[in-house]
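One structure is given below, encoded as structure tokens.
Of the protein chains in this complex, one is absent; all others appear in place.
Now for chain A:
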């Protein structure tokens, strides 16, 4: 990294290489030596300042990523409890899966018989555990009447305790978790009935108020649907507009006006597009609130100027000789653009498009106005289903008081960062593959 800086510094300050100068003997005066020293010192200071700036930026990046990774890594594991559940047909018919699970759990603690003790045991299980069991039985009805070993989700407090989120050395009153729960957890750990595994829930489930049942599945699908709409609209419209403005439009006051407006639109704060979406798409067209369709439309309006500007720059970079050659051998202007200019400009256009999409992926402000910042549990199946998106999910989890949401927030940030890196990486690769040099 420092090498890069030094090259950059050398490039912008074309001072002569000092010590190896052959003219050294002629320039021995005291004043010259002083000026030379001052100039060298100035250059050294400049390089140092540059290196320090880069080091500072790198340090902040490392700190930021480090803290997110340190906080979020544990969210990729979840704690499950092993239970020997007897699927009593009567209870199954009653859908009383909670009782089945509790009975199996009590069997592991034969010494606990009082109400208070059993309530502690009840709290070890996630409130979603009965639904897991129910889903299992629904998949395979032959299980009814048998005794099975199942691994069900533990409560988020137990999960945090196993991961070290609670300090065991603190007295009970300051720990926020009762001694009885800690003892029960330790007993389960000792007997091997408590284990950590990969947290698939985090990727498949929708939102939940219970951290151990919360996932970003719904948000990922929502982001995907929103981006699909955005892309379907902004890419063809953006590229067509850029081609027309760059290749066909006459240069007059009107096209100048349009150009100024497009440049202005690119700098409009995103919340304004949200207000526009609220007034036009929801208010005038009566589209549903919280729908990825509306989110995608708003994002498309937001990314359109970015794509037009990037595409125009890419089209401008195609040398006129290509156009002249094509026209010279008899191609029509449309053929010239479609067969020659546009393909050559494509790498730049794609880069601009992907960067625009990445921006749309990370945006929350316009979605606030159209109801996509909401608590949504069900995973959306279509463009008009209620949905939220990844950054919104991060924001909502960060706002939740449960401590298990802290690590899930960081994990969701890591996933969002991963997707963004993938997108930007794709932009770089596409540019490298299709790049042309003249």
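Rule of thumb we're sticking to: a residue touches a chain if its C-beta (ideal position, glycine included) is under 8 Å from a C-beta of that chain, and two chains touch if they have at least 3 such contacts; residues count from 1.
Please note the rule applied: contacts and distances are computed from a predicted model.
K.L.:
Among "Phosphate ABC transporter substrate-binding protein, PhoT family", "HEAT repeat protein", "Acetyltransferase Pat" or "Succinate dehydrogenase/fumarate reductase iron-sulfur subunit", go ahead and choose the protein name stored in UniProt for the chain not displayed.
P.N.:
"Phosphate ABC transporter substrate-binding protein, PhoT family"
K.L.:
If the hidden chain were put back, which of A:66, A:197 or A:236 would touch it?
P.N.:
A:236
K.L.:
Considering the complete complex, identify which of A:68, A:374 or A:420 is in touch with the unshown chain.
P.N.:
Only one of A:68, A:374 or A:420 touches the chain omitted from view, namely A:374.
K.L.:
Given that one chain is not shown, which residue among A:223, A:290 or A:410 touches it?
P.N.:
In the full complex, the listed residue that touches the missing chain is A:290.
K.L.:
Extract the touching residues of chain A with respect to the undisplayed chain.
P.N.:
128, 131, 173-174, 176, 206, 208-210, 228-229, 231-233, 235-236, 239, 282, 285-291, 293, 296, 338-339, 342-343, 346, 371, 373-378, 383-384, 386, 401, 434
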